[in-house]
Structures are given as structure tokens and as C-alpha cells.
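Note that one protein chain of the assembly has been removed; the remaining protein chains are unaltered in position.
Moving on, here comes chain A:
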């Protein structure tokens, strides 16, 4: 069956479930309350090597592809959605290097990222609008054997944390070529002129930090260019598309978490002597929610299988991301409703899930952008 896990996936899920229950769950609440990056917990996670789940074993990865990676995102999100955010925002730079980088670049950056020596971030979105990637303004000017980058990025997740080691930036190398004039670069932390802004307080991805990045004449060697000059747009579109599987999987994990909370709370609540779950008015929405969770799971798994098999996956990942993230908002809302008035108080974990779910409908392409991709396919 599509959802049957192979031996490695089974062991992967088992170990992650244990990490979620034994490490994340008992320790995460204060970090969520303070909107704080859980440095030590992330370090512990990094030491287990799971950041490398998807990638080539020749560069220290697990070779488990998008299927394995989506299991990681789902399990982490079910424990705490922001933890999945840290994982998937690290996956974006890793994917672009793994798919397009030279062996030298992979040795230098992918291998330590798989090992978990540090984490990375992706700098695509700019203040002028994330939905139109082609409108990127950050410049990279060739100068001898280096490129000099200048510009700024917004919402770069992981970049402000003490574990951050490098960022991948998309910048304009050849303005006259328009969308074909973009290229991607690895910029290590500590490069002169690379500055990090302050994180804002968000209603979702509360423990992950998303910051502004400034490049002020940042000089990097030419060998830090990922793949070919001018391939930037193509690279982002593919990487984002792979990332959508993981954002969808986060939505799936989040919805399961909401369902878990609703089940536990509802089972103990009686009104007028009757358990509230005796009312179909309350259980039918949950039944619909569970059905959609299953549909999302199938869509995500299918998209991951397509990507791993090297078949076209852009349409299916867009549909899986759109459906799973909108479903997550819906299920979080149903779960909150089960909690009655208590559901809006921050002591109740369910209250935070609406904001957490909301984020997923915006990044790696908003729901509208997914619909554009899907409609384009319909009209093609």
C-alpha cells in the first residue's frame, strides 16, 4: 500500500517518535511561551543526523529522499510545529546544494549540514514581494575570482540563531537577462558585510526565528556559486516545489496534533451529565477532519514518491501543499472549538495551533500561488 513504510522508514519514524516524546514534548513549552529558539534541543536533534535524511549517502545523507524527509517533518510538527519549521527551512538550502551544487560544494557544505554541525537558511524573499521570485533585486557582481553581493532579504528562517553556519542567496548576476539572470550563492556566516536583523514576534513558527538579512558588499569566491550562472530561478522553483512536500507534511503533523488534543480534552468533558462526544454536532466535524487528514497523507506521500522516482512532481506537490495546509487550519479550528472557551486560553496548547497553521498557507508559495500553478496545468 502507498502508506506502508519500508524498513528504514519504519526505524526512522520509530526513533523520531521517541525523540518527540522523550526530548521535544517534555521541554518545549517554555520556548513556545517565550517565542525562543530551543538551541540545546536543536543541537541534540542535529547530533542524531536526521537533517541528512533525504540526501545522497556519499555526502553523509540517509538516501531516504522526499519520502523519508516528509516523515521527519510530519513527526516533528506533531510534537511542535515550529520544530518542523527549523527542519524544513534547513532543508531548502541543503536541497539546492544537493541537487545543483558541485561535488566540492557538497563536500564543503552538504556534508557538515547532514552531520548536523550547524544549520543553514535560504534567502529568497525580498521586501518587494515574495510571490514574484523573478523580481529579486539583490545583486551579485563578478569581480576577479569572486562575486560581490549586495541587497537585503526578509523572513530568512534559522538565520538569526546561534547554530546558523551559512545561507544560500539568490541574486541577480545578469540584469539584462531578466528571469534568466539569477544565480544562487552560498554565503558563510562571518563573511564581512553579512548582517542579521532582529526577529519579529510571530503568531506561528514561534520557536523558529525569521529575520531580515543584509548583504553589504559581501565577497564570496566564485566556487560558492551553486550550479550554473543564470539557473537561479529554475533552482528555486524546483527547491520550493520539493519544500512544499515538507510544508504539507508539517500541516499533516499539525492536524494530527490538533486531533490528538481534541480527543483527549473532549473525552474528559461532560456537559449536563453527558460526554460532549455524544453529540454528533461535535463529532461529525472531527470525522470530516480525520478524513481530510487521510487524504492529505496520501497526497503528500504520492508527491514524495513522484519526486523520489524522478518523475514530474510540480503539480502534485502544489496540490498536496495547498490541501494539507488549508486542512491544517480547518482541523486546528475544529479542535479549538471542542475545547469551548478554554480553547482560546494560552495554557491550552490548542490555542496556538491556529497561528501555527496560518503560517503554512503563506510560505513556500502562498495558497494563491499554488492555485496559479494548478490552474496553469488545467489550462495548458
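Basically, a residue touches a chain if its C-beta (ideal position, glycine included) is under 8 Å from a C-beta of that chain, and two chains touch if they have at least 3 such contacts; residues count from 1.
By definition in this document, contacts and distances are computed from a predicted model.
Peer 1: What protein name does the UniProt record of the undisplayed chain give, "Transport permease protein", "Electron transfer flavoprotein subunit beta", "(2Fe-2S)-binding protein" or "Ubiquinone biosynthesis accessory factor UbiT"?
Peer 2: "Electron transfer flavoprotein subunit beta"
Peer 1: Consider the whole complex, including the chain that is not shown, and state which of A:38, A:62 or A:81 touches that chain.
Peer 2: Of the candidates A:38, A:62 or A:81, A:62 is in touch with the missing chain.
Peer 1: Looking beyond the chains shown, say which of A:53, A:70, A:210 or A:224 touches the absent one.
Peer 2: Only one of A:53, A:70, A:210 or A:224 touches the chain omitted from view, namely A:53.
Peer 1: In the full complex, which residues of chain A touch the absent chain?
Peer 2: These residues of chain A touch the chain that is not shown: 7-8, 10-12, 14-15, 18-19, 21-23, 47-50, 52-53, 57, 62-63.
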